[in-house]
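Before I ask anything, let me first share the structure, which is written out below as structure tokens.
A single protein chain has been omitted from the complex, and every remaining protein chain is retained in its original position.
Think of it as A and B in the order they're written, each chain with its own count starting at 1.
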Amino acid sequence: MSNLKLPIYFDYSATTPVDERVAEAMIKCMTFDGNFGNPASRSHAFGWNSEEAVEEARGHVAALINADPREIVWTSGATESNNLAIKGVAHFYKKNGKHIITSKTEHKAVLDTCRQLEREGYDVTYLDPEPNGLIDLKKLADAMRDDTILVSIMHVNNEIGVIQDIAAIGEMCRERKIIFHVDAAQSAGKVDIDLEKMKVDLMSFSAHKIYGPKGIGALYVRRKPRIRLEAQMHGGGHERGMRSGTLATHQIVGMGEAFRIAKQEMHAENDRIMKLRNRLWNGFKDMEEVYLNGDFEHRVAGNLNVSFNFVEGESLIMALKDIAVSSGSACTSSSLEPSYVLRALGRSDELAHSSLRFTIGRYTKEEEIDYTINLVKQAVSKLRDLSPLWDMFKEGVDLNSVEWAAH
Amino acid sequence: MAYSEKVMDHYENPRNVGTLDKDAANVGTGMVGAPACGDVMRLQIQVSDDGIIENAVFKTYGCGSAIASSSLVTEWMKGKTLEEAKKIKNLDIAEELALPPVKVHCSVLAEDAISAAVEDYLKKRAG
Partner (left out) sequence: MSVYLDNNSTTALDPQVLDAMLPYFKDIHGNPSSVHRYGRLTRNALEQARDQVARLAGARNEQVIFTSGGTEANNLAILGALSHKAPAHLAVSSIEHASIIEPAKSLFKKGWKLDLVNVDSGCYILADNLKSVISEDTRLVSVMMANNETGVVQDIQSLKQGIQSDQILFHSDASQVAGKLPLNFNEINIDMMTLSSHKIYGPQGAGALIANRSIELEPVLYGGGQERGIRNGTENIAAIVGFGAAAELAIKQLEETQKHLRSLRDQLERELAAMQNITLFAAESDRLPNTLQFAVNDFDGEALLMLLDKKGIAVSSGSACQSSAGAPSHVLLAMGVKPELAKHAIRVSFGRNNIAKDVQILIEALKDITLIQHKSMCVG
């Protein structure tokens, strides 16, 4: 235990550390000896070198997902990519219709953008996922209408890690000539993506979820058939007019390097991470009243989302201060609401309040898993000793039959 | 969220965790909150014949501030009369534990738990 660095990081879905190799590539671009120029400066070599570096990085991103580099648009991150894709399509194609389909378990960047479009007069269908977190394709088909212009479904869910059948949804959308956007912030570098085969029109990426820097992302915009977007950020006409603003060369280079490494190492890395994840789950699954949230089979290797019934999540995190985990998504964890994703799966409020998300990544070690299993077991047992709900459960009281004095 | 030292202390070493016989005549039980809201507090008092709170115990399902609030009030209530106990207000609790605004509801819940336990005891006595 003495050689463990505490707290142990189990929050790779919130953000990842930058890989050493990525940091090196970035630093080369930031110093005066490196490529620090403004890539839009066409008049001098400082600008050209940066432009070359940017284009090389674009190639790396495209290669991971089997796309043409010309289909990659840089953005400030997945939030901007999602905003640009959804608002960009909705505004450009509004003459074709004003109906959009998404799901209740999407990231806030998608949901809040859709809500804004509703305020602008668009009609949005929010699909309920099945209890395992997956979208029922028949329900999706039923929701499709003549005036549907866009379907936006995430590839891998940030909280429960389930993998949606993007290839099948792509076929359904193409058949009906509906544009298909996929938020792939959590899947790139973890799940195979082949955009030659998958009929996806727009795909959002983030660098800081796969060991690249924060503040940079990309949007894949299909060329054949060509997808048009109304720009959301206006200015110097960078990125073929789809996204203006000075490109941060070092960040782009960092993202490129992260994607290059991912392409090379993801399969071996996935095997290793999956073993660790299963080891963690095996450590928990025989405890009383422990529930796995989300489908186990269709699930990204690094994610384990567990509810420890009758223990409240925030107090559990407090007891686990030697490990960094999240209860629900990072972006909502400062509020007191239970996870909207777990609620959408039909989990009871208690179970939603009792959930922890462990996400495992490149630097997780086996000793850390074993240490964590022990720590969690102790904490859960301590908090259950403190919990009146646990007492009642042990006495055989059905909590649903209790009339709670709501306050 | 940063917790105050006092919250941490009560959370790590909760005072007076336990259960009293809820059917006993000299015991009052207050249970407030709801699992859906993420907090349930159960506060129990044992009262002497001359109306002094001899013992107070709690169990709480909730965040660290909720646990600390209930732990603190059990300490405060012991040795007090029922009247005195009812004067413990949420603001006193929030101030003592330096609760941030988003956690003030925990102290409100603790105050509610005191009232509920006292009411329960008085009801039993009257019945």
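What we mean here is this: contacts are C-beta pairs under 8 Å (C-beta built on N, C-alpha and C of every residue); 3 or more make two chains touch, one makes a residue touch a chain.
Note that the structure is predicted; figures quoted are calculated from it, not measured.
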Checklist entry - So which shown chains sit in contact with the chain we cannot see? => result A
Checklist outcome for this item: Touch assignment to the omitted chain, from A:238, A:263, A:279 or A:343, lands on A:238
Checklist outcome for this item: Sole touch to the unshown chain from A:88, A:133, A:213 or A:294: residue A:213
Checklist entry - Hey, which chain A residues sit against the chain that's not shown? => result 7, 9, 11, 14-18, 20, 22-23, 26-27, 30-32, 36-38, 40-47, 76-80, 82-83, 107-109, 112-113, 115-116, 206, 208, 213-216, 232-238, 244-251, 314, 317, 321, 324-327, 329-334
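Here is the rule we go by: only the chains that are shown with their structure count from here on.
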Checklist entry - Where the CA atoms of chain A average out and where those of chain B average out, how many Å apart are those spots? => result 41
Checklist entry - Can you name the residues of chain A that touch chain B in the complex? => result 310-315, 318, 334, 336, 338, 348-350, 353, 385-391, 399, 404-407
Next on the checklist: For a test of understanding, state which residues of chain B touch chain A in their complex under the given definition.
Outcome noted: 1, 3, 11, 14, 17, 19, 31-42, 59-64, 66-67, 102, 105, 108-109, 112, 116
